[in-house]
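Removed: one protein chain of the complex. Kept in place: all other protein chains.
For reference, chains read A, B, C, D and E in written order, and residue numbers begin at 1 within each chain.
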Amino acid sequence: MFDLKKYRKKSPWILHYNAGSCNGCDIEILASLAPKYDLERFGVLNTGNPKQSDVFLVTGPVTFRSRERLVELYTQMPSPKVVIAVGSCTCSGGVFRDMYNVEDGIDNYIPVDVYVPGCASSPELIIDGVVKALEILEQKSKEIELPKKLFGTIKEEEGVLNLREMALSVAQKSEQINAQKSEQNEN
Amino acid sequence: MFEIVLILIAPLVGGLMHGSQRVIRARMQNRQGPPLLQPFYDMYKLMDKRAFIVHPYHTILGILHFLTLWLVVALIILGTNLLYVIFLHLLATVFIVLAGFSVKSVFSHLGANRELLSLLAYEPIFIFLATGFYLFFGTYDISVIRENSTAIMTLPLLFIAFLLTIPLKLKLSPFDACEAHQEIVGGVEVEYSGVYFEFLYMAKWLEYIFVFSLLTLFAGDSILFAIALVAVVFLVANIVDNSTARVNIQETVKFLLIWGFGLSILNIIGLSFV
Amino acid sequence: MSKKIVQIPLGSQHISLLEPVKFKFSCENEKIIDVDSDVGFVHRGIERACTTKFKYDKIAYVVARVCGLCAITHSLTYTMSAESLLEGEVSMKAKYLRVLMVELDRIHSHMLCLSHVSENAGYEALFMQIMGDREPIMNLQEKISGNRVQFDYIDIGGVNRDISLSVEDDIKVSLKELRGKIEDLINEFENNYTLSLRFKGIGALSLKEAQEFNALGPIARAAGLVTDVRSESNDLPYSEIGFKIVTSSGGDIYARNMVRLHEILNSITMCENIVSGIPEGEIKTKFKGKPNGEALFRLEAPRGELMYYVKGSSKPMLDRLRIKTPTFASIPAFVEIFKGQEYANAPAILASFDPCMSCTAK
Amino acid sequence: MSSIVFLIFAPFILSIFIPLMSLKIRNFVVITSVISLATVAVNTTFSSAVSFNIPHYIHEVLVALDIFLLLYFLHRGRVQNSTLVSILAIVQLVLYAIVLNLSSAQDGLDIVVDGLSIMMYLIINIVGGLIIIYALEYIEHEDISAKKKNIFIAMLLFFIGVMNALVSANSIELFFLLFELTTLCSYILIGFRADEVATQNSIKALWMNQIGGVAILLALIFSITSYETIYFSELISKVDNTFLIPITLLIVAALVKGASLPFQSWLLGAMVAPTPVSAILHSATMVKIAPFLILKLSPAFTPFVSITLSLFGAFVFLVASVMALNKDFFKEVLGLSTIALLALMISLAAYGTPEATTAAMILLCFHAVSKALLFLQAGILEKNYHLKYISDIDSLINIAPKTLFFIMVGFASLTLPPFGAFVAKFLAITAISDQILNNPLNAIVLALLVLGSVVLAILYFKVTSKLFTKEVFQNFSKEKLAWKYFIPSFALFLLLVAGVLFMIDLKTIKVYELVVPTLLLVATPLLFKYATFKNTPRSKEYNCGEKDEFIVSTHYYEIAPKYLKLFSYIAIAFIVVLQVGGLF
Amino acid sequence: MKINKIEVTLQNVVEKITKFYDPTTTHFLTLNGVAIDETKTEIQWIFADYMKLNDNTVFYVVVDQEDVVPSIVEVIPSAIMSQREVVDMFGIEVQNSAKGLYLDEDSLQKPLSGGCTL
Partner (left out) sequence: MSSQFIKAFTNLFKKPQTTTYPQDAIERTENYRGLIEYTENECIYCLKCEKACPPGAILFVPCEDPVPNDKNKKSLKYEYNPWLCIYCTECIRACPKAELALTQSDKKPQIGVKGDRVNSEWTILEQLKKGV
């Protein structure tokens, strides 16, 4: 009848998670929802609920304690989804790069689609990022995207698609590949 | 025939009202806001999304909630028994409350519980509304109520009481504790996603139709008056939404029981002296 | 009966939170009876990085990233403590400009807090209104420092950018407009019935508790505890520009809001005074030597007292940098206040503390 | 007439022989007799009204039996050290002596079977019979000797016989005897487990019910002295608007049996008994005396008594519903909702208008069926899954889908369309609304009724929703139910469904209004069973990104004890007002 | 700002602080540690007076890795957070203070102590 895909970019609902940022970017996200920049004119709603979100706005360089939460929230988001890394430290660690409790950017954990630079990213850049993300969102397939790493255990279950289980198997596989690679390097 | 078309497009009309409500809210907050058709874009997007479910019962109950609500709206449009419609609406609430409690999620539980408590706030007023019309017209039939002249002069307090329930039903401030996005992340709808969330989303639109079609009963047979009533009440509800904070659920129930229900009783008692 | 307990999480991700902090409320119905908190989500290891990774003259930029909201106070406190270990004198103009920026930052931070409180109390329109009113201040900050949030304005020896005449005029105009808006807000916070239901008497901290838990900043002042570091030190020219301590009583959310609103008014006055009386001089002077010895500095950040302890031994790397942030001290007080409150009020109470978790965990 | 005699005497005779039988024979005999009782009860609906006198010599036997019974109570009071029981027994003995002195040989009809009695027969024998079949299985899981098990079954049968007699009695004197016999039955059954709590509660039930006995005897004395009759039919036709005290005293007796406030504690204490006892007390027997008696007496009410009683009933309805909200013990919740609904029936019956009476009667029937169904499930939960408290019942849908289904139907049938209770409430609202223009106080009754039914609805959904709560990954298991558990439950379910058809016949509500919700309710379990969403991915619940498990639970609603006391005082005040109203 | 440094011992620190601390006029700022060398750490209890110009009081003691620092939570309840922080950061045991305020199991342990090298 008509292409549903084009409506994806008309109604992106966002989920915001702070994975250890200085909250400079967070207040700018808040500011971009406020009257001056008003993200809602693009149909953006800040749902705060991973299950109903399409756009994952992450700030912060991923501290050790927030790793698992980040991945947990990511797996709870239904595809198609895009991840926006807001701020320098989210993209690459920024000024926190190489600090001992920091994992240098979220793309070590989850696949990132859009990197928004700036410290702190201004609302202008955030809007740019969201607009860019919407273009990417429109192209995405409905395939389940899995995080790059996963922690913790899962519950055994048969007969239904258990997302955590799938993600874990992917994570284990990638770990195995990494281990093989490092062995080869040593040899 | 006209009725059937009306029933079929009821969710769409509700969607339009929801859209315009979002636009008006944005304007009242001094910002541009989403396009008018935003709810429909949301709907298409949700259709396109892959959905996660928690367990099938939860999902089924959500869908049943939507269907029951549509049925309620259909029965109102067809002009059946008002009291019966209100009880059937209770059934719709039951489904959503059961759905909320059926998952082991804290926020869903909190939301469902608030939903139950809010039942205590609005259901008595609705039943008294039916009673008021019954005493005035001698019947519960909506079609009869629609064919006679307006009852608003005889039931002014009931009308006010009914107005008080509107923010509660439409999840508008100050009585939006059931949804309370900042506290319980949407309450019962928190565990729905994708196309299954759409049913809940559209159920919200149907609530608009439900509430406003009950409101038009006060207008009697005058269509112009009905439209004016809906427009004014819609605007006032939005203004109130944008000038009040959310009061918590206990206060809501207390306020509606004392003021809303109290006024309804007064009006009914008053009828016997007239 | 343990059967009746409900556990409600607030965080680490929650719509009402800007930062990751985890509270696990054990509730009876919705009444909180016990609180379990975890505040370590944002720990990045800045204190260590400042002694191993960055030289003393870069640290001002690093510590600014401890917290985006009070970034300027962080860099200023560090800079002042480092300057006290070096040889040199900061010009009066630089001091004035520093205070101007700190006070503008306080205005925007307080306004953000107020808007966040009203958002968490379910008053979206007021949130939007305050955020809209806050934009001119953000604009001013961008005009002065070039960035809206992380100003990177203060460096050892002075400030990085001069202020032009046109910006001065802008500041005057914007602040004048803002004063009227703030007065409207005070009226709204005082008189809106639904807001008073959510704020008055909720989340109260008594004076005794405030002293016992060493609460600081607006929280303490709202409880009637007279403390403000701005009057406890004479390193910055606060006494010359019309600083006044704002206190209130009651210690509830309403009192905290009132303290913030009146502090904004006071900050506006101070900024206006600064802009009309900036002395002539260099914006930056050269400082000599490497930091040597111990220094301890305190400054009033928007959330309360901020303390830096710096120890150096004539090397480019410091020996120790200790940051004590305002929120860090208040966490035991938070936990105490939550007990006995309704969960429905918890997000608003939390926001009214204006907690800064990235400060806390560093 | 023969069928009536059969209904009354067959259970008595059987109950004498059952203790002597072996297990298999007992089961066979009980089941056949229950079926025949039910058949006969159904048969009575086709016969016209019956009335007859019992022979004179049986009268003498009955008087002796009565005195013996009262002496037994006195004895129990002394054995159990309960002064209240003893005193009340003595008072009754004295009053009974006065009655015997006053009443010369009267020539009225001792047994009158009217439509109301026939309806009660149906409830007692069908619902009660099903409960007895259920009890056959239930009692086998009880840790007692075979002989005691037999006695238990015998007592239940005996109880049914007593009830059958009670609803056909026209003589107040005979009614008194039967009333005391139900007291005796409940006393023995509540104390059946013979532990300390059971004994205490049985004594409590005994003395409270004896108050009812005292009230009847007083009523009898007034009736004889003022109106010179000991028959209900004559009393009702003769009674004078200015002196209503016999009627109001009989109302007190009804309130005692109906466990209305302030007498609610005996019925709640009855929870310690084995579940079939609760089931039979709550649905088919005992408490149903209350609305039955009010329905019987309502033609004699003055408007004052009528409005006071309906206000009182509506008040108790609301208060009991509110009290039920904070209870965690499943049977207690059911018990309080019984009290509430009985009060509603009383309230409606007090109006005496045709619509109100119809509503009360529909409620009476369907409440019996629904409550029986629910109590049976409570017993199954207790015996099969060791679940007694609502807060323990998680994911019942996976463990016990059949039981859950019956519980759901039970609760739904008490409030939702298309079931009988809904139609009754619908009628009730209409009936009371009709009265509002006559007397504004009826608006208060309506308000209380509406509030109460919303509170009850909240209660039911709160409880049922707890049963649904389920984790994401949990397997569905098949439930095995013993046939003696399943058949009665299923039969009761069929009765509820048949009730819907009956409602169509009633024509107060349109057909589609019943069909539409029926379809929805039928669709629900079918969807639950067949829509499995196999290929949709599952994800865990949203817990703010945390992975910990959080304790979730439905809310409870505490009412302060001082309010409970206040409610009791208000209830007592109502009763006093009622008596005063009877005097003038 | 001026610092008044007062040396104490692990034994008498609680007593001295109890004597010094008056909640109506003074507040506790923080518990600070400064690594002196690989094993020795200086522990500082920092106080400041309300509304007094440039007044800071520091109680300090030099401790070894193995020493147990007494807890002052009894006197100053708000000290609990900074005590937990010191436990995490320096690996020094403080009475009745739990580990794990900031650091997870697999992150770098006692990062600020003298013995820690990355």
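Please note the rule applied: a residue touches a chain if its C-beta (ideal position, glycine included) is under 8 Å from a C-beta of that chain, and two chains touch if they have at least 3 such contacts.
Source: prediction; values computed, not measured.
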* Which displayed chains does the hidden chain touch? -> A, B, C
* Asked: Just one of C:S16, C:T79, C:N120 or C:S145 touches the chain that is missing; which is it?
  -> C:S145
* Structure fact -> Out of B:R31, B:H65, B:R114 or B:R246, the sole contact with the unshown chain comes from B:R31
* Structure fact -> Contact residues on chain C toward the hidden chain run 54, 58, 61-62, 65, 125-126, 129, 132, 135, 139, 142-147, 150, 152, 160-161, 164, 184, 187-188, 191-194
* **Touch residues of chain B, complete complex, unshown partner** => 24, 26-33, 238-240, 242-244
* **Touching residues (missing chain, whole complex) on chain A** => 35-38, 41, 88, 91-95, 97, 104-105, 107-108, 111-119, 124-125, 127-129, 131-132, 136
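Following the convention adopted for this analysis, only the chains that are shown with their structure count from here on.
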* Structure fact -> Output for shared partners of chain B and chain C reads A, D
* Taking each chain's C-alpha mean as its centre, the one farthest from chain B -> E
* Counting in whole Å, what is the centre-to-centre distance of chain B and chain D, each centre being its mean C-alpha position? -> 37
* Between chain A and chain D, tell me the centre distance in angstrom, where each centre is the average of that chain's C-alpha atoms. => 60
* Structure fact -> By the touch definition above, chain E meets two or more other chains at residues 102-103, 108, 111, 118
* Structure fact -> Expected list for chain A, residues touching two or more other chains, is 17, 34-36, 47-51, 64-65, 69, 73, 76, 100-101, 144, 163
* Pairwise, which chains touch? -> A-B, A-C, A-D, A-E, B-C, B-D, C-D, C-E
* Structure fact -> Contacts from chain A onto chain E in the complex sit at residues 64-65, 100-101
* Structure fact -> Per the touch rule above, chain D residues touching chain C in the complex are 328, 389, 391-392, 543-546, 548, 550-553, 555-557
* **Residues of chain D defined as touching chain A within the complex** => 472-473, 533-540, 542, 545-547
